[in-house]
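Every protein chain except one is present and positioned as in the full complex.
Take a look at subunit A:
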Amino acid sequence: MEPGTDRSATVEPRDPMPDGYRRTLVRQIAQHAHSEIIGMQPEGEWIACAPSLRRKAILMAKVQDEAGHGLYLYAAAETLGTSRDDLLEALHTGRQKYSSIFNYPTLTWADVGAIGWLVDGAAIVNQVPLCRCSYGPYARAMVRICKEESFHQRQGFEILHTLSHGTPEQHAMAQDAVDRFWWPSLMMFGPPDADSPNTGQSMAWGIKRFTNDELRQRFVDIAVPQAEALGLTLPDPELRWDEERGHWHFGTPDFSELAEVVAGRGPLNAQRLAHRIRAHEDGAWVREAAAAHAAKRAARTPGQEPAA
């Protein structure tokens, strides 16, 4: 039976499944995992510069969560018959992508707030329907992730709220961060439906539950009143309540910018990837030493086989 035909039946790792379904899932879950891992960088840069010990502890916990999310997702991808090494190699050689949003710089402390509120907010809108995705391991990883993301979004909102109600300089810093992150956040939902050829198949298979444009609209509807509560404006002159549709009308993101960033020509693509590869290579001796230690101990303990 085709995955997704029966909405209540999940597909599990050892079930037979169409090759295309498997390929699509590996690509999507890997891209998702890579995004969590690369996503540690823009915020990690601010840990040492956090304005208070409380903010620092919170930011460290958040960045650690992102690492955890990457690990849940890599494990889910591995149930489809790919290996961790393959996945990392695909990231490091650019064969697999990560979310374009992480190629933008975090210039000020307010950007940490904007990432939590807008970027994690958009991620939540994307991810909540994935908790009901047809592939069991992916759906279960998403349930864990969604539970943890809501703290991420609230801490970002709190940072912006504090700045927005602080000195005029702090307010301006918060506004500037929202001005820069608003449009890239809308682009996180991907190209418009008309230019998203895989959406139909993914929806039929029960991997996606809603189209890119539906999710984008949902995010805007949630964010507009929140911006008001923050005392900040959104940088879209077309933004207005559409009585007839019962939704906020918003302008069209510059999708040529999205295409450029996805193609590798965003502000920080090269830096993000180089940093990731360096971190992996610098850690090689730790992985090798741990493996050597484990082998030595296993050899010394009679009757205990190494796990591999």
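Definition applied: a contact is a pair of C-beta atoms (placed from the backbone, for glycine too) under 8 Å apart; a residue touches a chain by one contact, two chains touch by 3 or more; residues count from 1.
Heads up, the rule we're going with is that contacts and distances are computed from a predicted model.
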item	value
Absent chain [UniProt protein name; select from "Pyridoxal 5'-phosphate synthase subunit PdxS", "NADH-quinone oxidoreductase subunit C", "1,2-phenylacetyl-CoA epoxidase subunit PaaB" or "Amino acid ABC transporter permease"]	"1,2-phenylacetyl-CoA epoxidase subunit PaaB"
Which of A:Gly68, A:Pro129, A:Pro192 or A:Pro235 contacts the chain that the document leaves out	A:Gly68
Touching residues on subunit A - with respect to the absent chain	12, 14-16, 61, 64-65, 68, 71-72, 75, 78, 83-85, 140-141, 144, 148, 284, 287-288, 290-291, 293-294, 297-298, 306-308
